[in-house]
Structures are given as structure tokens and as C-alpha cells.
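Dropping the structure in here first, questions after.
The complex appears here without one of its protein chains, the remainder shown in place.
Letters A, B and C mark the chains in the order given here, with residues in each chain numbered from 1 onward.
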Amino acid sequence: MARVVVDVMLKSEILDPQGEAVLGALPRLGVNDVTSVRIGKRVEIEFDDAVQNVEEQSQIIADKLLANPVIENFTVSVLDEDAV
Amino acid sequence: MARVVVDVMLKSEILDPQGEAVLGALPRLGVNDVTSVRIGKRVEIEFDDAVQNVEEQSQIIADKLLANPVIENFTVSVLDEDAV
Amino acid sequence: MSARIGIVTFPGSLDDRDAARAVRLGGAEPVALWHDDAVLKSVDAVFLPGGFSYGDYLRCGAIARFSEVMGLVRDAADRGMPVLGVCNGFQVLCESHLLPGALVRNAHLRYRNRPARLRVETNRTAWTAAFAPDAEVVLPAKHGEGRYVADEATLDRIEANGQVVFRYLDNPNGAMRDIAGVANEAGNVVGLMPHPEHAVEALTGPSTDGLGIVASVLAHLSEGAAR
Partner (left out) sequence: MTKQMLNPVVDTVGVAAATPDEKQPHAELGLAEDEYSRIREILERRPTQSELAMYSIMWSEHCSYKSSRVHLRQFGQKNPKTPRLLAGIGENAGVVAIDENLAVTFKVESHNHPSYVEPKQGAATGVGGIIRDIIAMGARPIAVMDSLRFGDIDHPDTARVLPGVVDGVGHYGNCVGLPNIGGETYFDPCYQGNPLVNALSVGVMPRERLQSMQASGVGNVVILLGAKTGRDGIGGVSVLASATFSEDDDSDSRPSVQVGDPFEEKLLIECCLELFDTGLVVGVQDLGGAGLTCALSETAAAGDGGMHVDLELVPLRAKGMEPHDILASESQERMLLIVDPANVENVLARAHRWGLLATAIGTVTDTGRLVIDYHGQTVVDVPPASLADEGPVYNRPIAEPNDLALVAVDRAETLPRPTADEDIRRTVLDMAASPNLCDKSWITEQYDSSVFGNTVLATPHDAGVIRLDESTGVGIAISLDGNGRYARLDPYAGAQLALAEAYRNVAVTGATPIAVTDCLNFGSPEDPHVMWQFERAVTGIADGCQQLGIPVTGGNVSFYNQTGREAIHPTPVIGVLGVIDDVARRIPLGLGQTGDTIAVIGTTGEELSGSEWAWATHRHLGGVPPKVDLDHEMKLADLLSRLAANEQIAAAHDLSEGGLAQTLVEAISNSGMGAQILLPEGADPFTYLFSESTGRVLIVIPRGQELAVRSACEQRGLPITPLGVADAKTDGLHLRDHFDIGRAEIEAAWKGRIGAKLGE
């Protein structure tokens, strides 16, 4: 079974209100040394055993469906099957 | 600068309707070989240079704030500083 | 002397004024509490209103849990003070582990605003004491993350304990076992997703059933005083 992880993060110049909110809350937990928090999506995709072009298909899924290129970047990592 | 990534995923027994929705949309992109999609969060945290116990602090942040143990699991990875 | 019901304002609380109106119309005295204040101003009960505390980023209610006032609310709840959380307030109570379970994204993935028909499953809580057994009420339900979830063992336990307080008659969000509201074991802490404070006037709400919640806590408090 092929497993792929697509990470989708807001581009660095785009405001990440979610990350800002977490950053602002950390002092309440007693954590004061964090300089930045950015929050994005982690998408775990599992393919059929038989599939050949996992990487290529994942790129398509990420580009067309998971990320909006206007505000987001993504990375695709095909996990080693043994790593599963 | 120390950089940490916390991945937060819904526990497998909790329904992930967002993942299901993506799975359901894939055939329209011509992708038919995916068996499962799960969507979680990727949190990127940057610490001050000076900080010592990055791993420990990250565990605290993840456990107390970033994940709700009732529904979610998390993993913490401290990135190599060179990797940044 | 009328009961004093504290209403917490977190940054991002939206229904705090509305909760105060409901409390007033229900015959109690609303008392404003600020999230960062370390005083409960000798209130008799606490109402955590709806809204988007701290923007509701990350998970709804996750950040509000760490506010000053929630430490006090937890201690007061442990001593038996009635605490109600509505919508975001319910999420805060779950995140604070004062109530079992969690509230996650609606199964249909959208925010939805519709009047919800609910059955009051128990009147043995501080906030439902004045309802007839099995009463049906109509309250506005409006949320994007109101699907109640818990593991099966927890669900079985709270069912058995009578901690399921409100159930949807037309489940609007995919909540497990149609659960709309739950209580803690003692019955003094209650959370529900639909909004009683937006059903207190015929002119503005789908019903006036929300007044029953205030009537309940007043009955509960005066019973306690009588004891």
C-alpha cells in the first residue's frame, strides 16, 4: 500500500490568523520562547497497491484540490512502504 | 533557530468528513485508486535560538493545546537546524 | 433577592449581551465576568455564552480553556455551582474536561443555521429542572463545529448515568446518538449546542423555550437555598 503525505501551508507572506492565535496563547501555558507558529493541513492519502504513478497523481490531487495556489504552497512526500 | 513540526491527526475511530469529501471528489479529477484520505493539522513552531528544552516544551504545547486527546493523536518532530 | 448569574466575556464572545438579556427576561440578575479577571463576583451560577472565543482557531474552545476565569469556574463547578455552556461555551467546557466528549466539524462540513427541535432527556440537572419530562423545545442551532463525539464506552456511560440532557429530533450535524447537550455526573454543569438565549422573545426567536433554562436554574438555586 502506497502512502503519501501532502502538507499544505499558507504562503509565508499570507497572514495566518490561526497560527497567530496559538502564538498569543502560549504564554498562558508558561511557554515564552516561541517566535512563530504557522498552521496548515496535513493530508494522508492511501493508494491501492496496484497503482504505479503515485507521485504524479498526488501532485495532481494537491494542486487541483488540496491547495489554492493563490495563497498556499504544498509539498508531497511519498512514504516508504516499510515506513507504514 | 530551532524548528519543530507537530502533526495532529484525528484518531482513526473518529469520522473525518473532510477527508471523506476529498476522497469523494477524486474521481472527478480522474483519480480512482485512492483508498483513504485523512486530513489533520500540521503546526510549524519556531523557537528562540537560546532555548534548551525544545523537545520537552513542544510536547507540552502539543499535549495541552494543539491536540485534544479525546479525539486526536499527535507526533512531534524536532527538525535539524541545518534542515531549515 | 434575585439570583446572580455570571456571564463570561472572552475575547471573541458574541452572545454575551444576548445571554444577559435572557437572564434578565428570565428573572435573574446578569453579572458581567471578564475572561482575565480572577474574581467570580459572588455569582450563584455561570453562563458561558456562544461566540468564537479567541477566534476559535485551532479547535473551538481550545484556547479559552486557559483563561484566568476558567480556573475559577472549574473550582466553583467542583463545589457544585451551576455552570451552563452554550455553543462555544459548550465547546469550552468539553475542552476544559468539565464535560465528557468533544465537538467537531459538522458531518456536512458547513455552518448551518436552523431552528432545532430537541427533546429534554432529563430534568435532573441544574439547568433543566423546570422542564416537564420528555418536553420538546425549539431553539436556534447555528454552528459549524457542533457534532458531538465520544468513544462508545463514554457514550454508554453517559447514557446510563442520565448525562445526556438534550437530544436532536432532526440531527443537524451528525452528532453521535443525536446528542445536543450533556451534563457532568453531578448534573450542575451542562453544555448544549443550540441557543436558548436566542429563544426568549416571540418577536425575535422561533420560540420562548429558552426561558425554561433560566427558570430551571432559579428553581435549582432556590431549592438549594431551602435545603
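The definition used in the following text is that a contact is a pair of C-beta atoms (placed from the backbone, for glycine too) under 8 Å apart; a residue touches a chain by one contact, two chains touch by 3 or more.
Quick caveat, the model's predicted, so the values are computed rather than measured.
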Handout entry: Chains on display which the left-out chain touches in the complete complex
Key = A, C
Handout entry: Option from C:Tyr54, C:Tyr148 or C:Phe166 whose C-beta touches the chain left out
Key = C:Tyr54
Handout entry: Touch residues of chain C, complete complex, unshown partner
Key = 11-12, 14-15, 17-18, 21-22, 36, 50-52, 54-57, 108, 110-114, 140, 142, 144, 195, 197-198, 200-201, 203-205
Exercise for the section: Can you list, in ascending order, the chain A residues touching the missing chain? Expected result: 10-17, 20-21, 24, 68-71
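Definition applied: only the chains that are shown with their structure count from here on.
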Practice task
Measure off the straight-line distance from the CA centroid of chain A to the CA centroid of chain B, and report it in whole Å.
Solution key: 8
Fill in the blank from the handout: Whole-angstrom distance, CA centroid of chain A to CA centroid of chain C, is 34
Handout entry: Approximate Å spacing (C-alpha centroids) for the pair chain B, chain C
Key = 30
Handout entry: Residues of chain A engaged with two or more neighbouring chains
Key = 22, 25, 29, 39
Fill in the blank from the handout: In chain C, the residues touching two or more other chains are 58, 63, 66
Practice task
Spell out the residues on chain C that touch chain B in their complex, using ranges where they run on.
Solution key: 58-59, 62-63, 66, 94-95, 101-102, 104-109, 149-151, 174
Completion exercise
So, in the complex, the side of chain B touching chain C is made of residues 10, 13-15, 17-18, 21, 41, 65-66, 68, 70-71
Completion exercise
Interface with chain B, chain A side, in the complex: residues 1, 7-9, 19, 22, 25-26, 29, 31, 33-48, 50-51, 57, 60-61, 64-66
